[in-house]
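Mind looking over this structure? Questions follow.
All protein chains but one are shown at their positions in the complex.
Moving on, here comes chain A:
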Amino acid sequence: MHHIANASLTDKVMSSGDSNPAATPTPCVDIQGDGRWMSLHNHFVSNSKDKEPDVLFVGDSLVQLLHQFEVWRELFSPLHALNFGVGGDETQHVLWRLSNGELAHISPKVVVLWVGTHNHSHTAEQICGGIMAIVQLIKDKLPKAYTLVLGVLPRGKMPNPLRERNAQVNKLVKDAVSSLPHASLLNVDPGFVHSDGSISHQDLYDFLHLTPQGYQAVCQPLHAHLKGLLEKQAEN
């Protein structure tokens, strides 16, 4: 039995792929029978070969569904954005996808990363470690890119443990990126939780996914922030 001091255990969880499952690149196993996850990944890889996006959005269903709403065409297509969101993805799935071809053919100036809410078997520390592993991978593969991590949104109709976990993830990530010149965390929650602790289905129709109204509230400030980042990248 190894004796591990608390401080170094935290270091291991935060940075080492081996001891943090949320930070270990892992493909999704096809348990349903139609191989859609891998199909989507392959589609993203081949789809990127003739595109030159300035912005890459990558993450889970909140990224994927954004592409289906009018707000994408309004705000993000004009920025030459590509969308590599996959519903249900956890940090380790995004890490695998980006390690296996999705960044091979493109050089976006900004990568918008939105993931973590589906990591149900991981602690907030592990999820943060997973997000930071993705930030590091992007730095390695795209040395000139800026990574904008979006804060994980609150969820569920009333207060619940997942809201606390997600808030803790955001706090840990914010601390972790504070010393990095190539990454930052943006809180995109416009105040979805009301004073009585409830979330409205008009913002999150199933208390997890955004309605068009919810996306507008999230995306207007995100778009403004992105434009600022792109302008700064252009100056450098």
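Definition applied: contacts are C-beta pairs under 8 Å (C-beta built on N, C-alpha and C of every residue); 3 or more make two chains touch, one makes a residue touch a chain; residues count from 1.
By our rule, contacts and distances are computed from a predicted model.
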item: Undepicted complex member, UniProt protein name, chosen from "Golgin subfamily A member 7/ERF4 domain-containing protein", "Mitochondrial ribosomal protein S22", "Platelet-activating factor acetylhydrolase IB subunit alpha2" or "BING4 C-terminal domain-containing protein"; value: "Platelet-activating factor acetylhydrolase IB subunit alpha2"
item: Of A:Val86, A:Ala176 or A:Val193, the one touching the omitted chain in the full complex; value: A:Val86
item: From A:Ser77, A:Asn160 or A:Ser178, residue that would touch the chain that is not displayed; value: A:Asn160
item: Full-complex contact with the absent chain, from A:Gly35, A:Pro78, A:Gly197 or A:Gly228; value: A:Gly35
item: Absent chain, residues of chain A that touch it; value: 31-36, 39-40, 43, 64, 67-68, 86-87, 120, 155-158, 160-163, 201, 205-208
